[in-house]
Structure formats: structure tokens, C-alpha cells
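Of the protein chains in this complex, one is absent; all others appear in place.
Residue numbering begins at 1 within each chain, and the chains themselves are lettered A and B in the order written.
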Amino acid sequence: MTNEITPEYKKAVLTVLYQLADDDYLFSYRGSEWLGLAPHIEEDVAFSSITQDTMGHAKLYYTLLEELGEGSADSLAQLRPKEERCNSLLVERPNGEGYYKEAPNYDWGYAVARNYIYTTAKKAKIDALKASSYAPIREVAVKISTELYYHQMHWTTWFTQLCTATEESRSRMMKALQEVIKDAGDLLSFGKSVKHITACELIESEVAIKERWLAIVTPTFEAVEIAIPVLPDPIINGRDGQHTDDLTSAIETMSEVYRSDLAASW
Amino acid sequence: MEKQSFYQEFEVFSKRTPTSNFQHQFSLLAPNGEMALVMAQENFMRREPVVDIWVVNRKHLHGLTQVNKQALQRLDNKDYRTTKGYGYLKKKWRHYEQVMLDEKEILSWGGGGKKDDK
Partner (left out) sequence: MSVVTQLSEQELQEQFEARIAAGEKIEVDDWMPEEYRLALIKLISMHGISEIMGALPEKEWVPKAPTLYRKLGIMAKVQDEMGHGQLLLRVAEDLLKPYGKNRGDLMIDLFEGRLKFHNVFHMETKSWGDAGLIGWLVDGSAIISQTNMLGSSYGPYARALQRICAEEVFHAQHGEAIIMALVEGTPEQRALVQDALNRWWESLLFFFGPASKDTTGTSKQDITIKYKIRVQTNEELRQSFLSKYIPRIQSIGLTVPDPTLHFDEAQNKWIYQEPNWEIFKKIQRNEGPCSQERLALRRSSYENNAWVREALTALVN
């Protein structure tokens, strides 16, 4: 219960919230770079709704952190240096070569594969959070899952169609999937605090969530006749603050204006 | 035969509430119905409630040409088809000290007979 939490329990709550918030925030940031550049106008519009929804989800988590005394949601999202971030490697990877304003060479196949894997993993976690011992997390999970259904349907449709349309699109998707899975080692990990988090019953065990994820993706992979990917061991673990320079440049861009005057109201 | 195109035209219809009719929204381009469905709501109903969506490939729609729209015209002489042609009953029923069962009255009977209990 919120009113009688021990410092140990609170620490576990914060760890979980930072992971959830940073994941959705970075995922949404990558989506926002795509805005206006999707292969089809109608899809651009639909994709942006998903990006906005996801930033809304990040905001829900950052607001819970704010309520726990961690600082304002805006500064949590924008000012924390890379070492303090808990997002997975997958969401910090750039969309492709090139800066979003100049000549980005973004690959839609990679976007679809990443968004499909990320969204199904998110679904597995959100379902697991519905039984969290921390009521505010439970409530947020229920809220988020209402919008997540559409995200999952959207990316499953794209993933399935591109994997089955032509030989070329299939081979592009297989390659993209490989890229994505290579980075997905920490996606369903809780990092070094895993025991503490699970002991506090904030979320199910990593193994149980992986089971949930497999149950979600198996029908799709069977339908497209592609072997279900095996999530590797993490190369680096974002949950423990291990990140690439891609995250540094993302943080610089996202906070450029905000950072220009921290005391100002924007 | 025409070359297959990614740009298939789909007409989008949606229902705002469970009791409302489907309403035409707009059209979008998509390669197939599944894709049209996952784009429809966010393209045309981002700011309003929706409870259901239909997408229809335009090649399955049949409409009237401008000339054939003349087939829709008719004379204004069909009172016998509407309540307008039976308005005189009001006076008749008044004579028998009864009220006329007009549209407003009859359609109000849908409330599970509650009105009769009065």
C-alpha cells in the first residue's frame, strides 16, 4: 500500500517505473523522428497516433515518479544523463543512418520489426503488471492496455504482411528481425535488481513474462512461417544504465530547447 | 488488364455509438482491407468516439451516374403513403373521445410498457 511503503519497497517501485517510463519515452522519441517520413501518408497518420499514445504512457509513469518525489515529469524525461536511464537497448537504436532533419535513411522494415517486437514485449509486461503489488502501477497498466490492443493489431498487421508479401520483402524482414532480436536481450530483463523487484511482487518473474511474450508472438510467427526468435543474453543491459552514444545524442536533441532555460516556463 | 496498384481506394464508414447507424467518413488508399482497417480510425476519427468500422473497396460499390440520378425524382402526390394523408383521423377520434395514435405516441411505446402503467 502506498501509505505504508518501506524504503526498500519504494526503491523497487522506482526501479520498475523508471524502466517502464524510459522504454516508452525513447520508443516514442524514435517514432517522432519518423513523423512525416513513413512510406504511405495514411500510415504516417496512424503511426503518429501510436507514437503519441506511447508518449502519453511514458507520461503516466513519469507522473507516478513525480508523485514519489523524484522531480518533475519533464525533467525526468529530458534531463537525466545516459547513465541514469533504464530503457532497453532496442529503443535507443536510431531509426537508421542520418539525422532526422537532414538526409535520414530510415528503413521501414526495421521500424516494423522493432515496433512489432517492442509492442508484443510491452503487452506481455503490461499484462503481468495488472497483478502488481503496487496499486498505482496496476491502475496504470489497466489504462495502458486499452490503447495497447490497437498498437499490437497495427504492428502485427504490418509485420505479417511484409513477411509474406514477396520474397524480397520477406528477406528484408528476416534481416530486420535479426537486427532487432540481436538488441532485444535486455528487453524483458529487469537488470540487477531483478530479485528485489520480484520479491516485492511488483511484477512477475522474467521467466513468466518471457512465457507470456512467447504466447503472444507464437501465432504470428507460425502464420508467417518464421522460426520464433530466441531472445539472446543482453550485450549491454540498459536496465542497469548501460547505454550507447546513440542515447546521448537522442537526449541532446530531445532536451535542446528545454535545457536552454530550465527555469523558464515553456 | 489494369496493373495492380498499392493504391486501392477504400471508403470508410463508422458507428459513433452502439445505437447509431454507420456513417460515411471519407476515403483512404490502402493495398488491402486489413491495412485499410488499421489506418481508418486514426485517419478520420482521431477526436471522436467510434464503436465500429467498415472499410469497403470502391470497386465493390455501385452508384448512380449523374444522368441516372434523375431516376431519384418523384412527384409530391403520395400522401397516402405517409401520416399526412390520414391527419383527418385526429378529429374523428376526438369525436369518440379518444386521442390519435400519432408517431410521437407510438414510438414512445418502446420503453417496456412503462408508460401504460401510469
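Things to note:
Throughout what follows, a residue touches a chain if its C-beta (ideal position, glycine included) is under 8 Å from a C-beta of that chain, and two chains touch if they have at least 3 such contacts.
Just so we're clear, the structure is a prediction, and the values are computed from it rather than from any experiment.
From the options A:Ser169, A:Ser205 or A:Gln242, the residue with contact to the unseen chain in the full assembly is A:Ser169. Among A:Lys59, A:Arg212 or A:Arg239, only A:Lys59 touches the chain left out of the display. Counting over the whole complex, subunit B has residues 4-8, 26-29, 31-33, 35, 43-44, 46-47, 57, 63, 65-68, 70 touching the chain that is not drawn.
Although one chain is not drawn, its touching partners on subunit A can still be listed: residues 29, 32-33, 35-42, 44-45, 48-49, 51-52, 55-56, 58-59, 62, 73-74, 77, 100-109, 161-162, 164-166, 168-169, 172, 253-254, 256-258, 261, 263-266.
In the analysis below, only the chains that are shown with their structure count from here on.
Interface residues of subunit A facing subunit B in the complex, by the touch rule stated above, are 40-43, 45-46, 48-49, 150, 153-154, 157-158, 161. Within the complex, the subunit B residues that touch subunit A are 6, 28-32, 34-35, 38-39, 41-43, 46.
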